[in-house]
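Heads up, one of the protein chains got dropped from this complex, but the rest are sitting where they should.
So that you can tell them apart, the chains are marked A and B in the order they are listed, and the count of residues begins at 1 in each.
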Amino acid sequence: MSDIPNDLRYTRTHEWLRSLPNGQVEVGITHHAQGALGDLVFVDVPQAGRKVSAGEACAVVESVKAASDIYSPVDGIIVAGNQAIAGAPELVNTDPYKAGWLMRIETKANGAAAGLLSADEYAKMLADESH
Amino acid sequence: MPFIPHTPQDIAEMLQVIGVRSVSELFEEIPAELLAGPLTGVPLALSEIEISRLMSDRAAIDGRPLNFIGGGAYEHHIPAPVWAIATRGEFYSAYTPYQAEASQGTLQLIYEYQSMLSELTGMEVSNASLYDGASALAEACLMAVRANRSSLSRRILVPRTVNPLYLQVARSIVGNQGVTLVTLDYDRASGRMLAESLQQFTGQDVTALVVQQPNFFGVLEEVDELTDWAHANKALLIGVVNPLSLALLKPPGLWGGPASGNQGADIVCGEGQPLGVPLASGGPYFGFMTTRMQYVRQMPGRIVGRTLDAEGRPGFTLTLQAREQHIRRGKATSNICTNQGLTVTAATIYMSLMGAAGLERVAAACMQRSAQLLKALTAIRGVKTTFTGPRFHEVVLSLDRPAAAVLEELARRGILGGLDLSQHYPELKSALLVCATETKNDADIARYGQALAEVLGAASAKAGAA
Partner (left out) sequence: MNATTSSVTRKAAREPVIFEISKPGREAPTQFPPLARGPDAGAPALPAHLRRQARPAMPSVSELQAVRHFTRLSQLNFSIDTHFYPLGSCTMKYNPKACNSLAMLPEFLNRHPLAPASASQGFLACMFELQEMLREITGMHGVSLTPMAGAQGEFAGVAMIRAYHRARGDEGRNEIIVPEAAHGTNPATAAMCGCVVREIPCDSNGDVDIEALRAAAGPKTAGIMLTNPSTLGVFERKIVTVEKIVHAAGGLLYYDGANLNAILGKVRPGDMGFDVIHMNLHKTFSTPHGGGGPGSGAVGVGERLLPYLPIPVVGRDGERYRWLDERDRPKSIGRLSAFMGNAGVNMRAYIYMRMLGRDGMVRVAEFAALNANYMMRRLTAEGFDAAYGMRRASHEFIITLKRQHRQYNISAMDVAKRLLDYGMHAPTTYFPLLVPECLLIEPTETEAKEDLDRFCDAMSEILREMAETPEMVSKAPHTMPVRRLDDVRAAKLLDLVWKPAAARAGE
């Protein structure tokens, strides 16, 4: 069973999103996504300063059998990429919701980003997909 | 039946297992109105005896003229072991090493090839090869657009001293992706690219600058200055090189002046044919590409890596495949699937047999023979050297009349006297690009000199009589 923390919100493309106290959001990929990709061998960590809109591809995660785009869940500006995972992509596999975060985004849409799923809704989506 | 082993009994048994009465029943899903009639445009089958005779006759028509054409494909001696081994069925009739455990021979060979090409070009990594030198340049341009993230212009500067056929190929391939190739002129005296033509781009957004060394005229470019200019303007430097010349010439990985720390080229590509691959009418050759480690994920084509097996012993496998079309599909670095495995096999054997000392000797012998040829030909009235820049093994000669007719007359005497440059460089008028490699001896060069003197002399006598 996939690990889906209740305090995060999710996208249909398997990113998670955490609201930080300073108003920024932190983004990563879900436990389910890392499992589907397998052992990650490379992460193209997003560059700080880049302006992104919701749904725009802004990073790539790569395993030996797949490469997958990561889409920004919100409009905003990337303020940090997680440099730790550039040298140790396995962190995304072992700790996808904490040490394996991908980027932080400064956004105005923090509380109200449209189309995001709750943990329950994401869990239901996964259950539907596996049919 | 040619190449089909089935006996009538086999066929009967197989049809019975399938549950049909005839082979044609197997095609019943094809709409009947689409079925083809007999292929009258295809001749009837030939036995091996008959086809051997036909091909020998065709070969005899072309004969074996004495060749002084270069222009991107060079006649070199190929040691006997090279193709004797490359055409062993285990190399010749194997496929892409997707099943690594059953393809360690091909994989290890490619790893050795990558090591040798990286060493020769002075770069950190190599791919397993591309189709040919021209398409490798096209791929290098596309790679530069991906790799140079500080540039948004997709504008690449290409001097006219780059092989004009390469420029044409690059245009056909990159044109659909919004990449602009801007040509730069050359210096009519030295035959080098015109350094001043860069000035108008100084401080502007340029994605990459292409430099060919030796250039299409056989002249050596001032690669250090050009590399430094590129880097000072945040452009990548794409080097197009003849790998054989690198036995004597500074490797692209060290281009750039000492003041700027010999930063080196960023992407190096070129035609691998001089390394043990026959002229063979233009292919199959192979394009090579090497680069810095930081750009490896932007490099197109296959790459082999060394790893360990389940018992901890070293072995080889295709790696970084997530860049490639079978995984990345529409977002792949290129649509390329194959490398040129067979010719890479030949080149790896060639480089191993020659070693650094042998490659150096071949390169030096080419320089000697072309200097000797130049001396013999410019001794003839009406023949002059066009450019003053230092040379490797090719040289442009100016004739006192259009080259085309002279070349036809030489061909009638069994000599391919060089390449008429008027189509690509009309401003050079009657210019001829000639090449001599280590395959030429004193007698060959004397024969060319004598024939050219005759052709020019005879023609001027004719002109005088008229």
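Everything that follows uses one rule, which is that contacts are C-beta pairs under 8 Å (C-beta built on N, C-alpha and C of every residue); 3 or more make two chains touch, one makes a residue touch a chain.
All figures in this text were calculated on a predicted structure; none of them were measured in a lab.
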Which residue of B:108, B:197, B:378 or B:422 touches the chain not shown here: B:108
Candidate in contact with the missing chain, chosen from B:351, B:377 or B:397: B:351
Residues from chain A at the interface with the omitted partner, ascending: 39, 41-42, 62-64, 89
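FYI, only the chains that are shown with their structure count from here on.
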List of chain A residues in touch with chain B within their complex: 41-42, 44, 47, 62-67, 69
Interfacial residue positions of chain B with respect to chain A in the complex: 149, 297, 319, 321-323, 327-328, 331
